[in-house]
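After the C-alpha cells below, expect a handful of questions from me.
Removed from the display is one protein chain of the complex; every other protein chain stays in position.
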Amino acid sequence: MHCSGLILTLDRDPVIRATTFECLERWPGLTLGERTEQRVAAALEAEHATAAIAAVEGLRGCPGVVHVDVVFAEVSAPCAAEDSP
Amino acid sequence: MTPTTDRREFLRASALAAAAATLHASSPRALAESPQPADSDVRWDKAPCRFCGTGCHVQVGVRDDKVVAIAGDVDADVNKGLLCVKGYHVGLALYGPDRLTQPLLRRGDRFEPISWDRALDLIADRIEANPARFAFYGSGQWTIPEGYAAQKFMKGGLGNNHIDPNARLCMASAVTGFLATYGVDEPAGCYQDLDACDVLILWGNNPAEMHPVLFSRVVDRRARGENVLLIDIGTRRTRSTEFAQRYLEFKPHTDLAIANGIAHLLLQRKTYDAKFVADHCAFRAMSDPPELNGRASTFDEYVKSLEPYTPEYVESISGVAADDIRFLADLFGDAKLKITSLWCMGMNQHTAGTAINSLVHGIHLLSGHFGKPGDAPTSLTGQPSACGTVREVGTLSHALPGGRLVANEDHRKECEALWNLPPGRIHAKPGYHTVLMWEKFCTPSDQGGDVDTLWVQVTNPGQTLPNLHKLFDRKAGLKDKFLIVSDVYPTATTRLADLVLPSALWVEKNGIYGNSERRTQQWFRMVSPPGDARDDCWQTIAVARRLFDRGMAGMKDKDGGFLFETKRDGVEVPIHDWAHYYDVNVDERLFEEYRAFTRKKHKDLAPYAEYVKARGLRWPVVQQADGSWRETRYRFAEFDDPYVAKGKGIQFYHSVSKDDRAQIWFHPYRDPPEVPDAEFPFWLCTGRVLEHWHTGTMTRRIPQLARAVPRAYVELNADDARALGVSNGEPVVVESRRGRIELAAWIDGRGRPPRGSVFVPFFDEMKLVNEVTLEAHDPFSKQPDYKKCAVRIRKRSAE
Partner (left out) sequence: MNAQPPSFSAHRLAHLLCAVVVGAAGIGYVVGLRQPVRIQRAGPSESAGAASTSDVIPSTHYAAITDTTAWPNRSFATRVRGLPAPTATPDAPAPVVDASARDAALRARASRRAYAGAPPTIPHAVDARSAAACMACHGDGFVVGSVRAPKIPHAAFSNCTQCHVESAASALGGTTAVATSFTGLESPTSGERAWPGAPPTIPHSTWMRSDCLACHGAGGALGLRSTHAWRQNCLQCHATSWQLDRRPTAGDAAMFWSDVNGEQP
C-alpha cells in the first residue's frame, strides 16, 4: 500500500468546475480534506507507487482540475510493484 | 484495529495533514496578506531630476496623487540608471510640511491669506502704475516655457528689459567665455567625452560632490580596468582630490597664470598643434576700452604676450611647482592623449571669469585637443535649466531668445516679427543685470533706485546674492518698494516679500529643462500641487491677461490679440483662467512657438512630441531625409555636426572673426580686487556640498539629506586651528569688511583648505555666508566672485 498527499488546484470558472467534485469523490482511494476556494487537500491510497503516479496523472484528467501537486509521499514502504515487475 | 489499518490510517492522516498545511501556507488568502510586489499600484513616468545641471533622468513613482518613490532611469543616456543621493530623494522635496498653499499679502509683520484674484490685481496695479520700474528676477530652474513666457511678457510685452536670472550668479562667465571664443554659447562636446578621455583636468572643480553622476562616469572606468589620469587643480582638497593622481594646489585667482604658463610652454617647445591653429584659430586680445570681443591680435603678439609666463614665474604667482606646470604642458603637448577639462563655479564665480574661461578654451584650441571624442573643454552648470532657459531662451537683461541680443536692431526686428509685435516694441537698451537690479531695488527711489516692483520666481536671492546686507537686506526699510516672490516654501527671500505666491513644483506641472550638454528634456505633470499652488508660467500669463483686460497696449500683438492667445480648433482657450490652464498643453504651445527662434544660431530644437518619446535630445536636433530627428553630440565637428560644411573637418560657423575660426585669447594675470591682509588674513571660499542643493530650501526639508549635513560649518586648516586655539566643533566668528557670521569649526573635515584659507557652504539659511561675501564681479559677465574675499577668524569665546 502506498499513500501520498496531494494538492489539487481547481479552475476558477464555476461552470467548468461543476462536475469536479463528482469526479473526485468517486475516485478510488482518494480522501478529500480541507479546501479553499481554489485548492483542495487530499490523501491518495494506491496499491503501490507506480499506481499512485498513474492515479495522479488520471486526476489531472478530471474536469476542472488544473494542477495536481504531490506534497507528501510515503517513502518507508517498499514498492511492491518495483519488487515484482 | 490491526496494525496494518492503524498504520494506513496514520499514513493517510499524515498525507492529508501535510497537504492541508501546504494548502494554508500558500492559499490565495495567505498570498494576499503578504502583498504582491509593492508597487503594482504605482504609476511610473520619466522626468529630469529637479536639482543640478547634470540632467539625470529619474523614474517617478506615483500612487494616490503622491510621489512615493524614485528610481534611476536605466534608459537615460546621461545617468544610465545611476543617481546621486539628492536625486534619489528628489521626490521628498515636494512634501515639506510648510509648503506654501495660498497667496499671502504682508500686513505689517504678518502675512494674511488672500485670493489669487486679488493677488493678480495687486501685481497688475503695481506694473500698470509704472511699467518701466518693474523688474523680473528669474532662474535657471525656470522651465523653458516659464522662462519663455516671462521673456515675452517683459521684452515683448512691457518693452522692459529688466529681466535677469539667478544664473547670472552661476554661469554668466561661462557664457561670455564661449561667446568670446566661439561666437556662440554652450559646449561643443558632451558627456561622452567623459567616457573617452585619457586625462581629466578639474579646474577648481569638485564634481565628486557637485556633479557626482558625471564624476562616477569617469572614476568608474577605472573599476573596469581603464586608465584615466585625473588631475585636480584646486585651492583646497576635496572629495574629488581623493580620486586624483595629481593635486596641484594654487593660490586663489592664479589659475590665469597657470593657463598662461601651459600656453607659454606649448609655444616655446613647439608642441602646440600648428595645423589646427593655422586652419581653425585666430588670435584675440583685450581692446581699449575693454569689450567682450576685444580686438584682433596676431600669433606673434600672442607669443610675445606669453613670454613672461615661464614655469618659474608661474610658480612664483600661483604656488604650483614649475615642474607641475611642465607636467601639464607635457600632457597638452601630447597629441595622442585625449584631454577633457571640466569646470564649474571655480572658473565662473571669478572677477576674471570671462578671461579664465577663454584661456582654458584657448589651451585646448592651441594644442588641438578639441573636436574629437574625449578632447573637450567642458563647462558644467549648476541648475537644471541654466542652459535651456537662461542661455537658450535668453532670459538675461541683454539677450533675446535663440542667442540674439537686445542691442542688435536686426535681432530685435526678428523677435518682433516672430512675436507678431508692432515694430519698436522691444527696447534697445539692455536692462539691469542681477547685481545692478538689486542695488537699484534696494536704493531709495529718490536716490536713483529706479526699480520699485520686483517679481522673483523659482529662486532665493535673499540667500544667494553676494553682500546681502547691501543688495537685499536694505529693502526692509523702503516702504515704496514692493517685492513679489513666487516660491514653494518660505525662504530667506520671502522674509522680506510683500506678496508671496504659492507655486507648483517639478512634477506638479508640465516642464522642459535644458542640461549642461545641450540636452532638452521634457516631462509631464504627475501629481497635483498642494492647496492653491499654481504653475509659475500660469502666474505670468494670468498677470499679462489682467493687464490686457485693463487695456494695456503692450499685452497686445500688432493685430490686437493677447500675447499668449491660445486657440484650439479656432476657439480661444482661456488659459489665464486656472480652471482651463490644463485644457491644452501650454508647455507644448509655448515650446513650439519658441522653436522658431532656435534656428538662427543652429540650436535647432525638434517638435515637442519628439521630446516626449526621448530621454532628452541634444541640439541641434535636425530632421533627416527620412523624417526622423537626429541629435548632435559633437558640435563644430564634421563627423557629427550636420552644419559643418563637407570637407571642413572643424568649422566654427559662428566665428567672431567671420572666418570659421575660434579665438585664442591672451589675458594677463592680475591680482583680485580683495586679498587677505593683516586685518583680514584669511581667504574665504564658499560653495556647495553633495547633500544640499544651492540654498537648501528643498534639500533641507528632506530628512535623509538634512540629517547628513544639518548645518553650515567653516572648514579650517588644522594648523590654523591650532594657532587660533580652536578645536573641532567650536564656534568661531567669520568676519569680513561687510558682515559676520558664527559657525562651528570643522577641522580635517570633508574638505581640507590649505593654511590661510577657509571654506563655508552656502546652503544654510540660518547661516547666511553671503552677509560676508564680496559683490565684486566680472566686467563682462557681471557674475560676482563668491570664491574669494578676505576674512578674519576668531574664537567666539575670545570676544
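Miscellaneous remarks
A and B label the chains in the order they appear, each numbered from 1.
Keep this in mind: a residue touches a chain if its C-beta (ideal position, glycine included) is under 8 Å from a C-beta of that chain, and two chains touch if they have at least 3 such contacts.
Keep in mind it's a predicted model, so treat the numbers as computed, not measured.
Considering the whole complex, the residue from B:135, B:184, B:709 or B:741 that touches the absent chain is B:709. Looking at B:111, B:203, B:243 or B:786, the residue that reaches the missing chain in the full complex is B:243.
Checked against the full complex, the one of B:132, B:196 or B:744 touching the unshown chain is B:744.
Interface residues of chain B with the unshown chain, by the touch rule above, are 18, 21-23, 25-27, 31, 34-40, 42, 44, 59, 61, 63, 66-75, 81-85, 88-89, 91-92, 94-97, 208, 212-213, 215-216, 219-220, 222-223, 239, 242-243, 609, 613, 626-628, 690-691, 700-711, 713, 728-729, 744, 746, 749-750.
Here is the rule we use: only the chains that are shown with their structure count from here on.
Centres computed as Cα averages put chain A at a distance of 69 Å from chain B.
Of all residues in chain B, only 8, 11-20, 22-24, 27-29 touch chain A in the complex they form.
Those residues of chain A that touch chain B in the shared complex are 1, 3-7, 31, 33-45, 69, 71-72, 74.
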